[in-house]
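Notes follow the structure.
As you look at this complex, bear in mind that one protein chain is not there, while each of the others sits in place.
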Amino acid sequence: MSETRNVSYSFLGPAGTFTEAALAQVPEARGKAWRAVNNVGEALADVVSGRSVAAMIAIENSVDGGVSATQDALASVPNLRIIGEYLVPVNFVLVARPGTTLADVRVVNAHPVAYAQCRSWLEATLPHHGHIPASSNVTAASSLLDGDQADAAIAPPGIDKRYNLAVLATGIGDNPNAVTRFVLVSRRAAVPARTGADKTSVIVELPEDRPGSLLDMLEQFATRGVNLSLIQSRPIGDAMGRYRFVIDADGHIQDERVADALLGLRRFSPKVLFLGSYPRADKRPIEFTSHYDDDVFIGARAWLKDLIGDDPSGT
Amino acid sequence: MSETRNVSYSFLGPAGTFTEAALAQVPEARGKAWRAVNNVGEALADVVSGRSVAAMIAIENSVDGGVSATQDALASVPNLRIIGEYLVPVNFVLVARPGTTLADVRVVNAHPVAYAQCRSWLEATLPHHGHIPASSNVTAASSLLDGDQADAAIAPPGIDKRYNLAVLATGIGDNPNAVTRFVLVSRRAAVPARTGADKTSVIVELPEDRPGSLLDMLEQFATRGVNLSLIQSRPIGDAMGRYRFVIDADGHIQDERVADALLGLRRFSPKVLFLGSYPRADKRPIEFTSHYDDDVFIGARAWLKDLIGDDPSGT
Amino acid sequence: MSETRNVSYSFLGPAGTFTEAALAQVPEARGKAWRAVNNVGEALADVVSGRSVAAMIAIENSVDGGVSATQDALASVPNLRIIGEYLVPVNFVLVARPGTTLADVRVVNAHPVAYAQCRSWLEATLPHHGHIPASSNVTAASSLLDGDQADAAIAPPGIDKRYNLAVLATGIGDNPNAVTRFVLVSRRAAVPARTGADKTSVIVELPEDRPGSLLDMLEQFATRGVNLSLIQSRPIGDAMGRYRFVIDADGHIQDERVADALLGLRRFSPKVLFLGSYPRADKRPIEFTSHYDDDVFIGARAWLKDLIGDDPSGT
Partner (left out) sequence: MSETRNVSYSFLGPAGTFTEAALAQVPEARGKAWRAVNNVGEALADVVSGRSVAAMIAIENSVDGGVSATQDALASVPNLRIIGEYLVPVNFVLVARPGTTLADVRVVNAHPVAYAQCRSWLEATLPHHGHIPASSNVTAASSLLDGDQADAAIAPPGIDKRYNLAVLATGIGDNPNAVTRFVLVSRRAAVPARTGADKTSVIVELPEDRPGSLLDMLEQFATRGVNLSLIQSRPIGDAMGRYRFVIDADGHIQDERVADALLGLRRFSPKVLFLGSYPRADKRPIEFTSHYDDDVFIGARAWLKDLIGDDPSGT
């Protein structure tokens, strides 16, 4: 029983956030304790300390881009591993205290990312509104009930089931296909088994002393036929103009071509952080040309071993 | 005289922000009207409408990275031009209502970027604090006087000269060399003259139908000896996995190698947005090997013209 | 009438060689004087001096490779231009003085290239033969009649119509599809008109001071979508390990992508020799992706010109 008590999952709360919706997609998390935390740092600290077995954190939004706080936290907290990827469609409603009408709305409370994603609708519908930033989409809504200065809030659909709020408008996101990508992060552990529809995430620093080193880095993938689905620069932070790159590559570390690309990266870069290989949320099998099949790599190694191992008494 | 009335400059207010400090570096702006606006969109709208001749906006922070809102706004508002670059050292103080002590601080109001840059100090000094996000560094401080829930705020040095606030701690930024990069944006106009220490900014979309297209794009610069000081991906927003790249290249559009790289980009990419060529803030002359000197480009063109123009009556 | 007397064409003789067969494919050469010369140097000297309007010379054989003497001569004699390309199927017969039988043959006279192309047949049929090298395929045959040491000669089909020789065997070439590629060379003149099925030949030296410079050179073509049909290294001759490259590229100097690749080459290389753009012998239209169409290049230039030409009084 004590075992079970330890098995909790952390997520950016409060209840009702998109992050919670992502966690709801994890079969292993069902029936376990879910810890709502306030930020990515807390979520990862829970994992590092063993308070939670894993944490669900947002890593990229199809409209707003990479979540810098997550990317930077993953780059700085050692011994973490991404073990799963989850997609949550993102849409928004405008809510207000009961009795408020659209015409009454002058100030809107919203998490900055949510605000950015509804900007067109807001500019068209409420051209003179002001904005108060909130720390989460749910907080934006709930603080309306605390009597804050805002007249309305941008919140996830369904918020009105949890709080006594009226929905003024639905589907106010500028992009109806918006989606947020979440990753489930645990302490360093066995890499999840290869499924054929996998993704490998790394964070790579470029060597300082070589011009064209980004090109050289990308060639480590290209010469092994490994496609990249994400490449994002983040400042290392010590000086303007020095970057690390957050990279998602198609395939699994147990795929020969990915393993070989990682070897190339490691030789090339002063710092490569392996964040994990894990099944893709979209379960789409990785496509690659047969030149880069495992067999080709294994055959080449056997060929080389045979050449090096030649001895004079042989054929 | 009516002319002079129109010459105003917009910046992200209120007075006292780092953006205002950047604008103070612009000789042409001295003695002109300065308009404090609430966000990047407003600043650029002022420029587009002609309300202001130019707007100062933050584009990158050495610790926090690219300013997404700025990058996305520049990608979507047509006919803008970056005409100057300015660097402002970034440091922070913790301020509170007079009488408050460090030991009293439970909730800190701060702009998210400022908050991120002081995280280590906060976690060490105030391990149990909460965070309320503000829309600007100055607003964070000034709202303390409006009696908001926060006990303290992160603000720029000198804030206590403007508001009746006590400084609880100085130099609380995690990186003493932190700097923010600002750009001055005008309507499309003549490109500023080449100084030899210039930067050229573009936003480039990758063609969809070619794998390895990021590599191909970077080669457009590499084969002309043009170094990049910034490359940052931003989602195009129509689907997960589709990116545009914000790029700062060394040199000026009137440098032959830069012009030729732009030609290559334009042929390669379905969409290239030229944001401008302008003097670098650090005034450091561009270094490049003599293989890529203007003379080499001009000589090659003369050679080619001579070859194509051959006629049978010639020698 | 004096004009007509000057219009002669040089070729590697004597009459009956494959080179003469190549010249027979040139409509302009019909009814003109044909000068049989002894080597490539003489042929080019005829062109340089004006003794002939053009010379037909072998440049590559599908079995034996590039003709070094031709490649080196083109690299060293200035102001020449390739104006046409011709293919001649290459096959061989074994001839002897009348009365000789295969069983009598101990020594075979043959031009070294012809000898190399018949080696398998010779080794199977005449395992103990010796070889005397000849300066041309026809000379090999004709010298049999001068009573030289050889018992048989390798010669082009049809040789027995010209000389009193018996054919001992036909079709003795090892590769029934063997073909030799010839080029027609004139003094520097107008580039032949673009046909859409053209080839451009250059000789390029690599810069000494850059490792990986062959890769860089090839990228000048690759980044413009220009395919290469031939790349052959030849020693520059001043030191072991220093090479120039003989290159045939798909397309015509008046194709924008080819012209731009030539510009790139010229900027990159200490020495680029343009040998000409001319219709391909096989008349196969050049294939290239629409990214590299002339329109794309022209559009990009117009775009750049517009950007550079911005002036403050404009929109």
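The letters A, B and C name the chains in turn, as written, and every chain counts its residues from 1.
By definition in this document, a residue touches a chain if its C-beta (ideal position, glycine included) is under 8 Å from a C-beta of that chain, and two chains touch if they have at least 3 such contacts.
Just so you know, these numbers come straight off a predicted model, no measurement behind them.
S.K.: Which chains here would be touched by the one that got left out?
M.R.: A, C
S.K.: For the chain not shown, which residue from C:R97, C:R234 or C:R301 touches it across the whole complex?
M.R.: C:R234
S.K.: Which residue from A:A103, A:A124 or A:I308 sits in contact with the chain not drawn here?
M.R.: Answering carefully, the residue with contact to the hidden chain is A:I308.
S.K.: Which chain A residues touch the hidden chain?
M.R.: 79, 188-191, 207, 216, 219-220, 223, 253-254, 259, 262-264, 266-268, 274, 291-292, 296-297, 299-301, 303-304, 307-308, 310-312, 314-315
S.K.: Taking the full complex into account, what residues of chain C touch the chain not shown?
M.R.: 38-39, 41, 60-66, 68-69, 72, 87, 112, 116, 119, 123, 130-135, 175, 177, 179, 181, 211-212, 214-215, 218-219, 222, 227-235, 237-241, 243
Just so it is clear, only the chains that are shown with their structure count from here on.
S.K.: Any chance you could name the chains that touch chain B and chain C both?
M.R.: Under the touch definition, chain B and chain C have no mutual neighbours whatsoever.
S.K.: Can you compute the centre-to-centre distance for chain B and chain C, using the mean CA position of each chain? Integer Å is fine.
M.R.: 56
S.K.: Please set out, as single numbers or ranges, the residues of chain B touching at least two other chains.
M.R.: 219
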